[in-house]
Structure formats: C-alpha cells, structure tokens
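A short worksheet on the structure shown next.
Only a single protein chain was left out; the remaining protein chains are all shown in position.
Take a look at chain A:
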C-alpha cells in the first residue's frame, strides 16, 4: 500500500506547491511589474478616483450618453432572501440571459427593444443581451443610430459626436481577427471631455 500512498500524496503536495503556489505567485509579481495596468484590470481613473475599467461595460441610461448593450446580470435581492433582482452590468457576478431561441419572454424583450430603438431594422447588438452581461462594446451601426439623440441632448453638432465615435472605434485585431466595435465607456468619457 505504501508503494501507492506515498507517491500519490507526495506528488499532490509537490505539484500543488509548484503549479498552485510558487508559479502563480511569481507570475503575479512579474506581471504587476511588467504590465501594471493590464495586470490590475485596465482601470481608468478620473480626478484620482477609479471610474471603471476599459474592458468592462457600464450601465448608461441618460440621454447624454451612448448606451451599451442590454445586460442580464443580477444581484442578491436584499428585500427577498434567496431571490435575485435585475442589476445590469454587475461586474461582480457576470451572467447571460440563458434564454433559448424559442423563448417567448426573449422574443417579447426583443420586440420591446426594437420598438424603443426603432425604426426597424435595428442592429442586433442593440436589442439582444450580451453573453457576459459586461460587454464594453457596441457595433458601429448601433453607435450610428444613437448619434442624433446624444448630439441633441448635449447641444452639440452631430459631426462632432460622429467624430468622437470614429475616434473610439476599435478595428479588427491584426486587421483581420474579430469585429470592429465602439468602446462605450471611452466614447462617453471623450464626450464629457468635449465641453
């Protein structure tokens, strides 16, 4: 028995020490030195206060801001123990809607959002919930639909808002991979800086 037990236990302990403690701790130290911003979550500060992360979307409801995608994240309901309630862009509990293609309630939500964002056809990303619930981006077509509203709310000419959208549009990686997209938080920060 000892011929099995000793190597089994020793191997678990030794490999835990190497792959579970020594390496991740060393990686953390080096990563924090070499890539301090990325390693800590790509946080953005304004006036010395953390206002978010460039990689994590935020909930925007006001007319003056571009709106991100619908988000299905939730939080614990403080008034109803054991239940959750809607809390869009909860970056401490990522989640998707998990509604299937023939879900009645999903179809109703999509119809409602098409109505609100119309006229049809509406870009798909504007009326569907993102998979992470934290999508920091919208499609360029979605942004284009919102330019007039934001420009009117801010009393800015549409061209200036349009230019801000263009400046915050990210292209495909290596010119090939992924999709072009607009970073909503960066765009809204740029608009706030315009005044």
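Heads up, the rule we're going with is that contacts are C-beta pairs under 8 Å (C-beta built on N, C-alpha and C of every residue); 3 or more make two chains touch, one makes a residue touch a chain; residues count from 1.
Please note the rule applied: contacts and distances are computed from a predicted model.
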Seminar exercise, completed: Its UniProt record identifies the chain omitted here, from "NADH-quinone oxidoreductase subunit E", "Protein FixC", "Permease" or "Potassium-transporting ATPase potassium-binding subunit", as "Potassium-transporting ATPase potassium-binding subunit"
Problem set entry | Hidden partner interface residues of chain A, rising order | 4-16, 18-21, 23-24, 27-28, 30-32, 34-35, 38-43, 49-53, 55-62, 65, 69, 89-104, 106-107, 110-111, 114, 118, 120-125, 127-139, 141, 172-174, 176-179, 181, 185, 188-189, 192
